[in-house]
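Sharing a structure below in structure tokens format, with a few things to ask.
Note that this complex is displayed minus one protein chain, with the remaining chains in position.
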Amino acid sequence: MAVVEVQIIPIGTAAPSLSSYVAGCVSVLKKYRHLTYQLTPMGTVIEGELNDILDVVREMHEVPFDNGAMRVVTTIRIDDRRDKQLTMNGKVESVTSKMEKDSR
Amino acid sequence: MAVVEVQIIPIGTAAPSLSSYVAGCVSVLKKYRHLTYQLTPMGTVIEGELNDILDVVREMHEVPFDNGAMRVVTTIRIDDRRDKQLTMNGKVESVTSKMEKDSR
Amino acid sequence: MAVVEVQIIPIGTAAPSLSSYVAGCVSVLKKYRHLTYQLTPMGTVIEGELNDILDVVREMHEVPFDNGAMRVVTTIRIDDRRDKQLTMNGKVESVTSKMEKDSR
Partner (left out) sequence: MAVVEVQIIPIGTAAPSLSSYVAGCVSVLKKYRHLTYQLTPMGTVIEGELNDILDVVREMHEVPFDNGAMRVVTTIRIDDRRDKQLTMNGKVESVTSKMEKDSR
């Protein structure tokens, strides 16, 4: 299992708001029930098998073109760990529990 | 106001776990009450005045060195919008409300 | 055609030097003669058909695991433009020619 963050930016959209494009991209994820995802203020984080995630990200990347964009800049950040199971919640909890311990 | 995501990765840490380093970096933010932040599975998102945020990120970047790291790769992603107020919650809500409308 | 930058960082490598890992990743590209690539100080930039590039990047991402890493953070940045042919050289030349014009 890997945790992957994706940020999709259509270029040349005339207006500075991108939320309708992003909504279209994220909607793709609803079809894939075996993937867990989470919206953050700067992107979408997806948890699952790496190849499955990359296939979905490839599909998400096409959505702004379907909605009229002529250029799209997509950033994919993969965190892939093989010695233990990596999950979105596990990653955040691991940091917050250490912060609590440190502040005692 | 800007929304900024920061990801700090110490290199050459011997063990694959980074959460104790990350906890140290994020702890810096507790001192700065005028900044709002949110932990995500792939980084820390901070909302506030851009120069204030960059000063804090500069301080966060030093923490792994203080804890023994010899090399640190830090990625800072700035979303800065001047025609309207950008907030972490506003960005996520804008996308989710459009997704709800689309699915009706 | 798309231009894609990839940065592959093995985590927990004991030593802060990553160049032997990176050399292994980039060597994968030599097998794929239809892709053009360029080493930069911060990653590898690849030009070609997007699906072809993503397949190769997927293969490059496995190399540090084969060489003993237990965790790998890979960042892929895709620049995909459909109204005109995007090339690595064309992108740089477009900027430098505008800088020359501006400085006249």
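Think of it as A, B and C in the order they're written, each chain with its own count starting at 1.
Just so it is clear, a contact is a pair of C-beta atoms (placed from the backbone, for glycine too) under 8 Å apart; a residue touches a chain by one contact, two chains touch by 3 or more.
Worth saying up front: this structure is predicted, and the values here are computed from it rather than measured.
Seen from subunit B, the chain kept out of the figure touches residues 11, 51, 54, 58, 61, 65, 70-83. Within the complete assembly, residues 3, 5, 7, 16-17, 19-20, 22-24, 26-27, 38-43, 45, 47, 77, 79, 81, 83, 88-89, 91-92, 94-96, 98-99, 102-103 of subunit C touch the chain that is not shown. Residues of subunit A in touch with the missing chain: 9, 11-18, 69-71, 73, 75.
Methods note: only the chains that are shown with their structure count from here on.
The chains that touch subunit B as well as subunit C are A.
Of all the chains shown, the one with its CA centroid nearest the global CA centroid is A. For this pair, subunit B with subunit C, the centres built from the Cα atoms lie 25 Å apart. Averaged C-alpha coordinates give centres for subunit A and subunit B that are 15 Å from one another.
Subunit A and subunit C have CA centres that are 20 Å apart.
For subunit A, residues that reach two or more other chains under the stated contact definition are 77, 79, 81, 83.
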